[in-house]
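Excluded from the complex is one protein chain; the other protein chains are retained at their positions.
Per-chain numbering from 1; labels A, B and C assigned in written order.
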Amino acid sequence: MSLQTETLQKPASQPSWKRFVARREISLLAVLAFLFIVFSVLSDRFASVNTVGQILNNMAIVVIVGIGLALVLLTRNIDVSVGSMVGLTAYFAADFAVKNPQLPIIVVVLASCLLGLVLGSINGIIIATLRVPSIMVTLGTLYIYRGIDSILAGSNQVTAQSLPSGYGDLASWSLFGIPGLVIYAFVIAIAAHIFIRHTFTGRSFLAIGSNPLAAEKMGIPAKRRIFVAFAISGLLCGLAGVLWGARYGTVDSSVASGYEIVVLAAVVVGGISVNGGSGTIGGVIIGAAILSVISTGLALVNVSQFWLQAIQGAVIIAAIVSDSIIRTRVEARGVKA
Amino acid sequence: MTESIAVTGHEATATPLVSVAGVSKRFGGVTAIKRTDITLYPGEVHALLGENGAGKSTLVNILAGIVQPDAGTLTVNGDTVTIHNPHAARALGISVVHQHPVVFPDLTVAENIMFAAAPPRTAVRSLDWRAVQANAIRAMERLQVKLDPRELVQNLSAADQQLLEIVKALSDDTALLILDEPTAALSKHEVDHLMEVIRRLKSQGVAILFVGHRLDEVFELADRVTVSRDGTTIISGPAAEFTPESVVTHLVGRTLESVFPKEEVELGDVHLEVRDFTRKGAYENVNFTVRKGEILGLAGLVGAGRTEISRGIFGLDPVDSGDVLIGGKSVRIAGPGDAMKYKIAYVPEDRTREGAILDQPISFNLSLAVLDTLSSFGLVKSKSDRELSADYIKRLGVRTSGPEQLISALSGGNQQKVVLGKWLATNPEILILDDPTKGVDVGAKSEVYKIVGRMAQAGLAIILISNELEELLSVSDRVITFYRGAQGREFTERPFDSETVLASMTGQH
Amino acid sequence: APAAGGGNTKSLKECTMTMIPKNTDNPFFAAGAYGADEAATDMGGKKINYTGTAQPDVPGQIQRIQSASQQGSCGIAVSGLDPDALAPALTAAASQGTKVISYDADVKKDARAFWVAPATDASLGVAQFKLLAEQMGNKGNYAIISAQSTAAGQNAWIAAAAEEAKKPEYAGMKLVKTVYGNDVPQTSYDAAVSLFQAYPELDGILAPTPVSLQAAVKAKADQKFNPDLVITGLGWPPSDGALLKSGAVKSFVLWSPRDMGYLSYYAMNALLSGKIAGKEGDTFEAGRLGKRTIGANGEVDTGEPLVFTAENVDSLMDHFKTK
């Protein structure tokens, strides 16, 4: 005799295709495909290898920073200091490279990542050990890290010409036509995906965000995990900082101001729940892709630049609302069936 | 201070599996338990009884490695141990089903089982999903539970989540299984099956610590009984040496005339009528009436649709068809606000989620449903507000240090009284009580039903839903059964025969 | 309270001038401040009070104007982020007896005595356009990557360039699009890349701000875009000198921020001492820069635009010293 059959609950399990369709990434992919088609119709230059390369290039740094932020969001925390961390590490790395042109470029990259790791760890230590709201702490470090950036940089500006030649190559190399930036982002995304999806420790990040109390009772070391999430977020910002300098050439104290909003938009459009516990790296990539397609596409179809921000905002809203509608429809049908 | 604890001897043949001696724990200013002793033997069911807030869950958490005691010793298999964390507890063979489900709603059934079975090692290692699934299925088979391992837990019913909890807790090397109020969310039928499982485990030599408030279950299962009060063990001994009455006396500290008092009430006119009430997938063609002063009991298994019916009446869910008549007139209720206009009050089944705002004071909660009547020109009259709180705290005998105390600091029973008070303050004419004594101790239960009885005397039409059949049958004037969303039989003659009611609840008649 | 004396004359030997740039984290304004302090040394006056927000911020400028006036700074020289928005605060400061001039970017006319301009808007716009046209051989498609869409200076130069482009000899030149990089390297770079995507047949880019210039050069290299694409406009010699030497940019335009700061100091002193009132035709001595005259719009120009090339850039580097 089974316990299960005697309770009156209908087994809530759904056919696997419904589970598949209800997955957020699928509905977002539909949004992405739709945008792609719209732009291809509007501009004959849109559907080209070159443009796709551009779209990928534009989203690479967002994806790198977004993965760190996603990891933090999964644990039901938030990191709004990412823009400031990218800014501070970008200046630090560029300045470091200019002052030490003899050093191999990998040392600069590692130094920048290390600085990012330290900045993220400061967030993590305060949040994990004192159990204070992460929005407060990271909003605080958003100001502090930017302040330090500005104190360090002052009116100084590092430009592409003053950087050692290897620096720019960090971003501009390509392999079989795939830009280096995209390859970094891809490798990190794969690693993050495997970590989140296929390791025990990775799953525990979701568990913590899904139910912190339960995580505690199950003996998941939440403090350590939350610390690690912030540390990784910082580390990835450190990497993004070097790449920023490599890609854009000019680095001053204002690099990546307000970038937290851009990354947050990509990540939440990509379906990482701000309430923790659910979301995938694939979603982050799709979210970043949607935003990148919009900005790249709009530049091609020759709308005035004044329209760009409004259209981006509208598409973000349309994406999250349509996703919400699609999923509730599918779920409702799944339960009724 | 009562230091002498009556412990009557266990067979000297068995050696204790776990013994707790002189354990104390305080949280900030609150003493949760002090000098508590309990001894658990292999192959026995040990019931731990006590009022709400007596410290039962705290003791459970200490054994589970979640809470560290301030003083005292824990002995497992003769060795003095410190249980640093939940993994250490599991390594000692201690498995726990917690009072409040500790599931991860965003993860699948299989993953939830995986986390429960996690070894203390925390290295990053890749998961073999097929093994995870297989393990989950194997774990479920042990209890003959059939859930889809790939289903997200948030899609499971409350009862299934409770089952999942037990599945998670049990493993092959469980030596001590602790069940902290495992039956609070279950109805009779599921409880019976749980008991079967417990007996089977017992026969395999597993020690079971059973924490609960339902005395009938305790006497059906327990070999030994420990009663604690105010954080201290009062008495411990073989179950045969206790009677329900003596347990209640120990629990409450005085004799209780009756656990479920029933007042004699002169019934008035029909006040509430539900006609052809239907919500597809939940309940269909429900028809019943409630008279003034009457307590109508709704009996059914979990999932029978009783909660859904009351939600429909209260306007919380849309209804597909049917009418609600109040005082003979058909009324349209589109939301709780409408329902309150017709003087309906609804005490929901989930006290901590739906009933009380835990991190707000008692006074805040008591005035929540009557804010508009308490205020003039949009401002809450603080005098009326204070009087209201003081009045209900006194009338319902809420045990508290004052109206500004947070609800979360109250024991379950006292929380329930505040929720009841919140609704009584609206001066309702119709009162719907959905499992009002869920997780509430015997003493408080009796107090709650005294209040309900007084309300019936005052002419309220009352609908009572309870998963505890004895309680439902004791206090109701009339009982209707439900099975899978369909209305079953109606029982009008007290005393009710629990066997026939149960048969009807399970769809047999 | 600060003395509200309109009649009594002062000198920067007794009181301080406050210099408020668009933002302090900017080498251009730092060079201006250097020039002003150089003038103080030359004249034997007090060093300036250089204050502003790290990043451009209109309310921040307003607060600093108010603070300066309150603390009895006798003169304020401001590079306006928003000509209208600063006007009320400047007018209030003037009514407290503080003398107000604008430098670099002008503010509303009636809110300042006069404006120490880089060079005339027309000359700057025309100079940049001429470099572009010359290198493009007076024909082809070009685009503009400006700073903020609200930047007054850039807008004035773009307008002057458009006026110049109407001349018949430029009939072959076609402006395809004007985009704005907000003076943010990333935005400017992305804007440049997008232009290359949208206009594969582009022959020239006019970048009337150094941030855009650098971004365009980098984007062109990264995209391996048309090697004949001409990029010119406004450059910042300390860093963009390298662009000239590498040949990525043949020439660009700028004025001397140091002279502009230097001039501002002398002009303020002349205003304070009552030598000039800011009317057209007023003249004053400006140390090493010689005699200067206030023009029709209440402006006094720093000088003619400087055109920088690989040959002359090193010799002109002194104009950009910041310390």
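Assume contacts are C-beta pairs under 8 Å (C-beta built on N, C-alpha and C of every residue); 3 or more make two chains touch, one makes a residue touch a chain.
Methods note: contacts and distances are computed from a predicted model.
The protein name that UniProt records for the chain not on display, among "Autoinducer 2 import system permease protein LsrD", "4Fe-4S dicluster domain-containing protein", "Multicomponent Na+:H+ antiporter subunit F" or "Molybdopterin synthase catalytic subunit", is "Autoinducer 2 import system permease protein LsrD". Judged over the whole assembly, touch between the missing chain and the shown ones holds for A, B, C. When the full complex is taken into account, the listed residue touching the unshown chain is A:Ile151, out of A:Ala33, A:Ile151, A:Ala191 or A:Leu213.
Although one chain is not drawn, the whole complex shows that of A:Ser40, A:Ser174 or A:Gln312 it is A:Gln312 that touches it. By the touch definition given at the top, chain A reaches the unshown chain through residues 126, 130-133, 135-137, 139-151, 253, 258, 261, 264-265, 268, 274-275, 304, 306-314, 316-317, 320-321, 324-325.
Within the complete assembly, residues 1, 24-25, 49, 51-55, 57-60, 62-64, 66-67, 70-71, 82, 84-88, 92, 108, 148-150, 155, 180 of chain C touch the chain that is not shown. Against the chain not shown here, chain B presents residues 1-2, 28-29, 229-230, 252-254, 316, 335-337, 339-340, 346, 348, 353-361, 364, 367-369, 371-372, 374-375, 378-380, 382, 386-387, 389-391, 393-394, 397-399, 402-404, 422, 443.
Keep this in mind: only the chains that are shown with their structure count from here on.
Arrangement of the chains shown, judged by which pairs touch: a linear chain-to-chain path with two open ends. Averaging C-alpha coordinates per chain and comparing to chain A, the farthest chain turns out to be B. For the pair chain A and chain C, the distance between C-alpha centroids works out to 38 Å. Computed centre separation for the pair chain B/chain C is 74 angstrom, with centres defined by C-alpha atoms. Counting partners per residue, chain B has no residue that reaches two or more other chains. Residues of chain C in contact with two or more other chains: none. Residues of chain B that touch chain A in their complex: 64-66, 85-87, 90, 96, 98, 100-107, 111, 114-116, 118, 120, 122-127, 129, 143-148, 150-151, 155-157, 159-160, 163, 189-190, 193-194, 196-197, 281, 301-304, 483-484. Put simply, chain C touches chain A in their complex at residues 24-27, 29-30, 54-55, 149, 177, 179-180, 184-186, 189-191, 193-195, 197-198, 200, 211, 214-215, 217-218, 221-222, 236, 239-243, 246, 322. By the touch criterion stated above, chain A contacts chain B in their complex at residues 1-9, 11-13, 19, 194-195, 198-204, 206-207, 209-211, 213-221, 273, 276-278, 336.
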